[in-house]
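Note that one protein chain of the assembly has been removed; the remaining protein chains are unaltered in position.
The first chain written gets the first letter, and so on, giving A and B; residue counts start at 1 in each chain.
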Amino acid sequence: MPKVAITMPQLGESIAEAIIVKFLVKPGDTIEVDQEVIEVETNKATMGVTTLCGGVLSQFHVEEGTSYAVGTQLGIIEATEEEIQATGVTPIGQKANTEEEGELIEKTLSHGDNPAVKQDSQMDLPDAITIEPSVNGLPVPVGTKGANYISPRMRARMDDLGLRAADISAVSGSGAGGRVTIEDLEAFLLSIEDWPKSKASPMRLAVADAMRRSWTRPLATVGMPVVLDKVLNHRRKQLPKPGLTLYVLRAFALALKGDPASAGYLIGENIVYPRAFDIGVAVQVEDGVVVPVIRDADTKTVPQLSEEYAELVDKARGRRLGKETLEKGIATVTNFGTFGLVSGNPIPLPNETLILGLGAGVKKPVWSEETNTFIPVTTCELVITFDHRVVDGGGAGMLLQKVRDLLQKPELL
Amino acid sequence: MALTYIEAIHTAQRELLEESADVFIYGQDVGAFGGAFKATEGLAEAFPGRVIDAPISEDAMAGMVIGAAVEGARPILEMQFADFSSVAFNQIVNQAATHYYRTGVQVPITVRLPSGGTPGSGPFHSQTMESIYAHYPGLIVVTPATVADAYGMLKEAVMMDDPVMYCEHKFLYRWLRADELKKNSLPIGQARIVRPGKDATVVTYSAMVHEAVKAAEMLKEDGWEIEVVDLRSVKPIDIDTIMASISRTGRLLALGEGFPWGGVTAEVVSLVVAEGFHLLDAAPMRLNSKDTPVPYHPDLWAAHRPTPESISVSLKHLLRL
Partner (left out) sequence: MADEKVSPDALAKIHHGFRAMILSRTLENKLSSLYKAGKIVGGVYLGKGQEAISASLGTVLIKGKDVYAPLIRDQAGRTAFGEDLLDVTRTYLGKVTGPMKGRDGNVHRGRPKEGMPAMISHLGASLSYIAGMLFARRLRGELNDAIGAATFGDGATSTGAFHEGLNLAAVENLPIIVLVVNNSFAYSTPNDRQFSCDNLISRAEGYGVTGHEVDGTDFLACMDVMTQAAESARAGNGPQLIVANALRLCGHGEHDDAKYIPAELRAQSRDCIEVAESQMQENGFLSSEEIANIKQESKVQVTEAVAIAQREPTPDPRKDDWQALGMKNTIL
């Protein structure tokens, strides 16, 4: 038999619920259409809930003395097919009739035949005017990338072309306050149209992105010469021989451990300290640089580092570095001396405050007071680039001194 | 023969009465007296029984023309001043504006609203009501700025089957004149670029079109090229023409004589920012009258509404952004 719901009505515009005062019938009773079956009370009035259809009351789902929301199913009437037919009600479980599902009518503005400038003849203002486009390629999609202050319009055009602020550093602005305008940009792009070009590799683009982000900070570099003879002597006696970089890395880790704030990050008004002394090593690979990270470098001796490092370099050159070894460190050591460079100005990774650079070792005659002669000594230039918001020149110098001193006692490293 | 803006309105009404027996004009003092601004001068005589004086009952006047329009008439209701249409607000926004959506029956009324300030008119004879009416679905709101538009848009409005709020500017009545009455105007719903430029766009309407053009002239001396867009109808609003202009200039000043809170200029800025943020070189600006009633004294009045000077100051600021 079809079932028809008894529903809590909306008894007043601001009424959300009503209290069941009492039931006027009981389950099993025969009920007429329009019969009042439940007395309810709102803050405005007392009235009877009626039925949409005659039949037999099967049950009430609710209790006297309790308040129920408008629309709550209060009970169920079992009705005959004839009653359903006569009253037109929709039984429970049957879909109420709604308009056939139609196409969504969407009235959109026609952008078609609507020239920007209308022809008109009116006499108190100038007649029709011909407008030439002043820039190419607009309108363009909106984008949100980019680092420098660029107008939304410029930004949108640059995103459309895949350009970053650094890419157009060559363009001098002719706009308000020397700003680079769309016209300037278009002229620049036109001027390089015939130049030879090749696609940059993903590695190149990744390095470019990291360096660009890093360069948003005020970076400064200081350096000092370090005598390497003791390290080199120590190294010669090891098997296998650890790289010079690893002595420096270990010394750097210990130096930072003594002054962790110098490797911290300035975020808002806080210096955020490193949680572990994970130090990266820059490794040149084809068309770029990767920086595998050695975890807890302060706790590992040079021989231990040596083993781990050999494995990492192997993997790096084979592009097999796992995610965990590429995950962020707190500082990097780069040995540009391997390229024969005696000095350099390295840039830390964007997520690091410091980078320590190591120049090529150079043999120099140094005057010895003990022997009263010149003796040959191997030195190299040790440089450190730092975020000047976090570290000052003096602080960076002290870090370098600490490293230099530690390198004079390689047996402790 | 030079023709003024008010004469263009008069001509349009005369022609409408000639061309269609369904047209009649209803309003206070529009009969033998010819209207407070002489927009109906001589028409009561020429068209007996069709240019009729109304009692000072703006609500009933509006209700009356709505009922007449449902019965097939094409009434023109002259409000003596736009300010007084607030008395008829209920009939306009609740009766006329909802009529088509509710019943499927269109209401071809045209309500003429002598709008805007003139020196000495004070708080109750200077208001602009277009923003209020444009807010309501179901009304067309037009704001002619030229003699040709005053003529052409009134003729089009009366022949439209939907209610049209025709906002005519009192300051232009006699100040604006044309050598001849050109009759081929753009359709309602299309804006027009009245002055080309590439540095910034002023989107405006009604009397402020002329102030904007003056401001653009002033800035031309400094080498700036300002584009001026006359909306012509504030609802429907021609977003295509606005966006096309912004795409050329990258800068927007939305200018209106109405009060600053909300309204047409806010709508223009909101549409441009929503749909054309990427076209902008600077945050869009608005310039409206001050947020006080319209003052009486001419010196106060002149400083209350945007002037060529204040518009050019706004534009200079916009150009520096």
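Keep in mind that, in the parts below, contacts are C-beta pairs under 8 Å (C-beta built on N, C-alpha and C of every residue); 3 or more make two chains touch, one makes a residue touch a chain.
In this text the structure is predicted, and so the values were computed from the model without any measurement.
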Touch with the omitted chain, as defined above, among B:8, B:30, B:43 or B:62: B:62
Hidden-chain contact residue, picked from the options A:71, A:202, A:218 or A:322: A:71
Residues in chain B touching the chain absent from view: 21-22, 24, 49-50, 54-55, 57-73, 75, 87, 90-91, 94-95, 97-106, 137-138, 140, 160-162, 187-189, 236
Residues of chain A (touch criterion as defined above) contacting the omitted chain: 6-13, 15, 33-34, 36, 42, 44-52, 70-71, 85-90, 96-105, 107, 109-110
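Keep this in mind: only the chains that are shown with their structure count from here on.
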Contacting residues of chain B [partner chain A, same complex]: 145-149, 176-180, 182, 184-186, 190-196, 198, 209-210, 213, 230, 238-241, 243-245, 247-250, 276-282, 319-321
Sites on chain A touched by chain B in the complex: 109, 111, 114, 116-126, 129-131, 133-135, 138-143, 151-156, 175-177, 181-182
